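Before anything else, here's the structure in question.
What you see is the complex with one protein chain gone and the rest in place.
All chains are identified by letter, namely A and B, in their written order; residue positions are counted from 1 within each chain.
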Amino acid sequence: MRRYATAAALVLALAFPLAAPESYYLSFASRIFVYALAATSLNLALGYGGMISFGHAAFVGTGAYVSSIFLAEGVASAWIGWPAAVAAAALAALVIGAVSLRTRGVYFIMITLAFAQMMYFLVNSMKAYGGDEGLTLPARASAGLGVDLGSDAVFYYVALAALACAVYGLHRLAHSRFGRVIQAIRENEARAEAIGFPVYRLKLACFVIAGAAGGLAGVLLASHGKYVNPNVLHWTQSGTLMVMVILGGVGRLWGGAVGATAYLGLEDLVANHRVEWIASVFPNYQQHASLGVGAVLLAIVLFAPQGIAGAFARGRRA
Amino acid sequence: MLELSNVSKRFGGVVATDGVALDVRRGEVHALIGPNGAGKTTLIAQIAGDLSCDSGAIMFEGADVTRAPQHERVRSGLARSYQITSIFRRFSVLDNLALAVQARSGSSFSFWRPVAAEPALANEARALAAQIGLAGREEAGAATLAHGEQRALEVGLALATRPKLVLLDEPLAGMGPEESQAMIALVERVRSEVAVLLVEHDMDAVFRLADRVSVLVSGRVIATGLPAAIRADAGVRKAYLGESAAA
Partner (left out) sequence: MSWVLILEQTLNGLQFGLMLFLLAAGLTLVFGIMDMINLAHGSLYMLGAFLAAALVQATGSFVLGVLLAVPATAVLGMLLEMSVLRALYARDHLSQVLATFALILILNEAVRIVWGPDVPLTMPAALSGPVELLPGLFYPAYRLLIIGVGAAVALLLYVLVAHTRVGMLVRAGASNREMALAMGVDVRRLFTLLFGVGTGLCAVAGALLGPLLAVQVGMGENILILAFVVIVIGGIGSIRGALVGAVLVGLVDTIGRAFLPLFFGLFFQPRVASAAGPAIASVLAYVLMVAVLYYRPRGLFPARG
């Protein structure tokens, strides 16, 4: 059943630009893919690895800024800028993870948060690259090979490909030796160490992989809007990503993707699609979309604790 | 095989372990007994690496492991089981054991190849399940097991790492008579392959299994010797006055 649903979704996604070539929908869908990628990367660390990191925006932001800086400095090739950005995000994850993973529980949450905020302030002060106003890019990176990233349709497919690779990669990883251990560590860290696993090293590896994937999402995010600003590193962004993962289903393969789609879809729905009976009571409601989003999120936490993907899981083992 | 010299640990003002000297010989079952609060679990934790010692040395197979991290001690053959069951509750029995097998065989930094492609892990896990008396229960979720079965899995996890010396912390805790017999039989089965340091309150088990017995009182070893000698020792009897012991 799962296989057919996935295949059907993939076919739909591939066909989508042909059916709806308008820029707005393509752009919106691309944005969903990018956030789905970011949320999936967080899901690896958070859902599978059990590491409640409140600083994941730091890696997304690193990817976004490094790739943008390359463009701003005149290096137009995506083949140089993008891998460099992902590598930078992985490095950031290595450093932040190496320090943070020495702590537990709420202290881990706080330290990851602190590091993300540090990066936020650092980037905010980089006047050369826009400071708090952000950096606008003249064009997207060039990929050569006849692929024009400037086209919304092409970008859509690139984002879709990135997401598909990430989800497939997560699927393979979850069933690999590494995936088994990481989930065991999430379940009972002390015992994992006591049967001989080098827990710290394994968690760090998981953290770095998640950071690198987050960096890729950041690259695409900056590229998508041709704009990046320090807010992408703010803790509320980490919070939003976390909300997407929790919404979609923590530790479930499609949790990040489903959560991002639901969150952004909900936001868009409320803001752009007028519902008359609500408007009759409350004329301006669409300007206050986030209240509706917040209410729905709250309802989900209180009444559907397993998230959306969880609700469809029908008793499968997590 | 295992040698402790002058091992000490304190928590704030409380001295939990006070200059303990202890040794375990190859092939022996060495029981560690003592009244409640004597510090037996704390000592086990220090030997295994869950806790660090404040002072003293722990030598295992000739190597100094006093500062070695726990997972390294396990890799060199020193494993423990826990008094309070600590298993992977959301995994099946088979997956629990397969994990331990995975830990000791090859690297876990393998991200692509599915575990299912390694039948050796599952096969060895199945054999282990049979050895610990859980044949037929492999697919059961660990959380659904009865208490005795969980204790068997608890010990099984330690044994799955193919240790040279295993530290069993009250394996019979909370068990009824039938389950206790099964656990004692399990220790009898494995004693030829692995040395055992056994912490127990159940004196029946202790005197059936032990080659030697050490008595821990208030963090100090007050006596070590053959079971019969310990049984007769006046100091030991005094320490146990008031404790219900099947003497």
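Keep this in mind: a contact is a pair of C-beta atoms (placed from the backbone, for glycine too) under 8 Å apart; a residue touches a chain by one contact, two chains touch by 3 or more.
Note that the structure is a prediction, hence the values are computed from the model and not measured.
Novice: Where does the absent chain touch, in terms of which shown chains it meets?
Specialist: Counting the whole assembly, the omitted chain is in touch with A.
Novice: Tell me which of A:165, A:275 or A:301 is the one touching the absent chain.
Specialist: Reading the full complex, the residue touching the unseen chain is A:301.
Novice: Among A:69, A:182, A:219 or A:293, which one is in touch with the chain left out?
Specialist: Here the residue in touch with the unshown chain is A:293.
Novice: Have a look at A:114, A:137, A:154 or A:269 and name the one touching the chain we're not showing.
Specialist: With A:114, A:137, A:154 or A:269 as choices, the missing chain is touched by A:114.
Novice: Tell me where the left-out chain touches subunit A, residue by residue.
Specialist: Output for subunit A: 46, 52, 99, 103, 106-107, 109-111, 113-115, 117-118, 121-122, 124-127, 235-236, 239, 242-243, 246-247, 250, 284, 288, 290-291, 293-295, 297-298, 300-302, 305.
Note that only the chains that are shown with their structure count from here on.
Novice: Just the number, please: Cα centre separation of subunit A and subunit B in whole Å.
Specialist: Going by mean C-alpha positions, subunit A sits 43 Å from subunit B.
Novice: For subunit A, which residues are in contact with subunit B within the complex?
Specialist: Answer in residue numbers: 172-173, 175-181, 184, 187-188, 190-199, 202, 205, 209, 317-318.
Novice: Which part of subunit B faces subunit A closely enough to touch in the complex?
Specialist: Within the complex, subunit B touches subunit A at residues 48, 50, 69-71, 74-75, 79-80, 82, 86-91, 95, 98-100, 102-104, 106-116, 118, 157-158, 160-161.
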